[in-house]
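A short worksheet on the structure shown next.
With one protein chain removed, the remaining protein chains of the complex are shown where they sit.
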Amino acid sequence: MEKIGYDEIASIFNAASMRIRENIKELSALDAATGDGDHGTTMGRAMDAVEKAVSESAGSDLKTLLYNIGWGAMCIDGGSTGPLMGSLFMGMSDAVADKESLDCEALAAMFEAGLAGVRKQTKAKVGDKTMMDALEPAVKAIREACDAGKSVPEALAAGAEAAMKGAESTKELVARFGRAKNLGERTLGHQDPGATSIALMFKGFAEAFK
Amino acid sequence: MEKIGYDEIASIFNAASMRIRENIKELSALDAATGDGDHGTTMGRAMDAVEKAVSESAGSDLKTLLYNIGWGAMCIDGGSTGPLMGSLFMGMSDAVADKESLDCEALAAMFEAGLAGVRKQTKAKVGDKTMMDALEPAVKAIREACDAGKSVPEALAAGAEAAMKGAESTKELVARFGRAKNLGERTLGHQDPGATSIALMFKGFAEAFK
Amino acid sequence: MVMKKFINDPANLTPELLEGYSMAYANKVALVSEKLVVRANPKPLDKVALVTLGGAGHEPALSGFVGEGMLDVSVVGDIFAAPGPPKVFEGLKMMKRDAGILFVVLNHEGDVMSANMAEQMAEREGIRLKRVLTHEDIAPGADAPIENRRGLVGCIPLYKVAGAAAEEGKSLEEVYEIAERFNQNMATLAVALKPATHPAMGEPIFELADDEMEIGMGQHGEAGTGRSKMMSADETAEIMIRQLSQAVGAKSGDKLLVILNGAGATTLMELYIVFRKVKQYLNEQGIEVARSLVGELLTVQEMAGFQMFVAKMDDELLKYWDAPCDTPYLTVR
Partner (left out) sequence: MVMKKFINDPANLTPELLEGYSMAYANKVALVSEKLVVRANPKPLDKVALVTLGGAGHEPALSGFVGEGMLDVSVVGDIFAAPGPPKVFEGLKMMKRDAGILFVVLNHEGDVMSANMAEQMAEREGIRLKRVLTHEDIAPGADAPIENRRGLVGCIPLYKVAGAAAEEGKSLEEVYEIAERFNQNMATLAVALKPATHPAMGEPIFELADDEMEIGMGQHGEAGTGRSKMMSADETAEIMIRQLSQAVGAKSGDKLLVILNGAGATTLMELYIVFRKVKQYLNEQGIEVARSLVGELLTVQEMAGFQMFVAKMDDELLKYWDAPCDTPYLTVR
């Protein structure tokens, strides 16, 4: 598959949503260990908004689809998660302009723009034990796959793998952002819930093409 | 022993107090089943007041001793228990007038006066599952023992036995007074805490001469 | 197991809490003679005084409503225990005045016995008083004999209404008449979900299975009449408000004061959810929720549950409910 269009983007979001939904309890349990225990429900609400945006955007274009997904996520009462996820998807929307379909290069650029959107909201970097630990490597892996001439599904698979590794790496980190930072050293050994959500989402993105 | 005087009355109260103290937890547990679970602590407080009155009355006369015991019990924050116990002891005080010692007849009259004091505060009768189920038979048994020419210790022993039987009989009764009445039929099978306290007190009274 | 409460020696609970309370609200109340909570600025002698009594451990409880427009003296007992008659008498004596005293007693045997003996003492001193006995619990049935009906949270709005009448300068007879009118038109029903721990004993004061609730629970965990499986907020609310509105004979067009009184661990979140249903139900019946209050007035430690209270109001009662007052836990401008 060389290019993906509106329908594929819609379906990768639905697949991501499914992955999150299966893990709502686990995500909240991770958050209970180092935060306030609500990350699962919050992501569930974000995914409600995502699915609603996908279904209500039918007939629109790619940019509108992504914008609606982003605005929907932003509108939930989502603690940090709403603004961060919202910025990610709205950033992605910025990059697709009036494109009807995306090749691997455009896909990488879209995720980079999403990452840039998130960076406007937070100073967290890789190593700070946040969703950035999954998001940055995922975006980087997609970019590298594309540069190496991989297909869109291959690039997404690389992104998913990198995100999962990144999420797992948070176990060895001390939290420096979010509620978890209050726990300091005691966050060692716990996997970051936000990073886990990102990994699950990218897993869903990749699986949509299996 | 044909007569008892100030020192013996003082010592029967201290003995009664000891019996109650040993059973504070059990008395509260009985109350927890059908009331609000505080009868043990309340009786503990009443006994603090009794012991204090006994020790502070040293040098006074019998009437004063009993009056102080009664007033002390009355002064505690004791729900129904304070006024009832207070009335019992103050009633007893009324009957001893300026006597220096009590023969069996005077002893019986003293307890009857105590019972009359309690009756001024409550309409509860034998069968209503209250302290009356122990108090009335105890007073009656003491009267009968005296009428039968028994000694003071023998009369007190008879009172103790009757009180204990009366307390046990409350298991088969439905509460008609106090907080327990809210439970109605559900009080069946539970022994009344107030009656148990009376039984323990009369047990102490009798044991003081063993 | 260690009791999870912030306390020191369990024997000193009441003196310490009263000391702390009177320190925290020194601008409104004062503690005298160890167990008497009185107004920081006493009411003029020509007005009827309001005196009440009750055990501690239910904070803010009675003492939380001492102040302008409500109570003059709250005689406090130990945890869950009525104060002894001599202390109650002392509270009455302190308020002795030609205008007289409205003496508000909650129907619990200990309180009533203590009040009886205190009144006998007061009579000998020539103290002029009239007693109102609150007994608005409808758990044993709205028609049950008065002895069987406990006094629950209703005493607090009664202090408000009677206190306002007293503040206005009404005579003892008038204040009494207003208080009794309110008293005869109010009803409360309690529900419990989880027990409280007795703060001196360290034991739960009753037991309730993991999936059970009890409607009709008393103020100290004395068992009620309706143990059932857990119900939703809406179901619970409807069962309770139906009984309550019937108990006061509320009909279409009537005006009610509705109070939800949290027992301790039940959140305002839950009480609002319950209130929503109560209001919907009454609306459907054409009954007006003229005034309302949702909060913790009379608690039972960390018990989970609440008391639902209604009173049928007329214009005069509404006027006194709306009148200004200034106490630690209820202020009306």
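First chain written, first letter: the chains are A, B and C, and each begins at residue 1.
Here is the rule we go by: a contact is a pair of C-beta atoms (placed from the backbone, for glycine too) under 8 Å apart; a residue touches a chain by one contact, two chains touch by 3 or more.
Values in this document were obtained by computation on a predicted structure and should not be read as measured data.
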Given the contact rule set out at the top, which of the displayed chains would the hidden chain touch in the full complex?
A, C
If I consider the whole complex, including the chain that's not displayed, which of C:52, C:114, C:183 or C:236 touches that chain?
C:236
Which one, C:46, C:143 or C:210, makes contact with the chain that was left out?
C:210
Of A:50, A:74, A:88 or A:104, which one is in contact with the hidden chain?
A:74
For chain A, which residues reach the chain that was dropped from this view?
28, 32, 34-38, 40-42, 45, 71, 74-84, 86, 121-122, 177-183, 186
If the hidden chain were put back, which residues of chain C would touch it?
1-2, 4-8, 13, 16-21, 23-25, 56-57, 59-60, 64, 193-194, 199, 210-211, 213, 230, 232-234, 236-237, 260, 264-277, 279, 289, 292-296, 299, 301-302, 304, 306, 324, 326, 329, 331-333
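In this text, only the chains that are shown with their structure count from here on.
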Is the way these chains touch best called a line, a ring, a star, complete, or other?
other
Need the CA-centroid distance for the pair chain A / chain C, whole Å please.
54
Just the number, please: Cα centre separation of chain B and chain C in whole Å.
33
Between chain A and chain B, what's the gap in Å when you average each chain's C-alpha atoms?
76
Two-or-more-chain contact residues of chain B, please, as numbers and ranges.
none
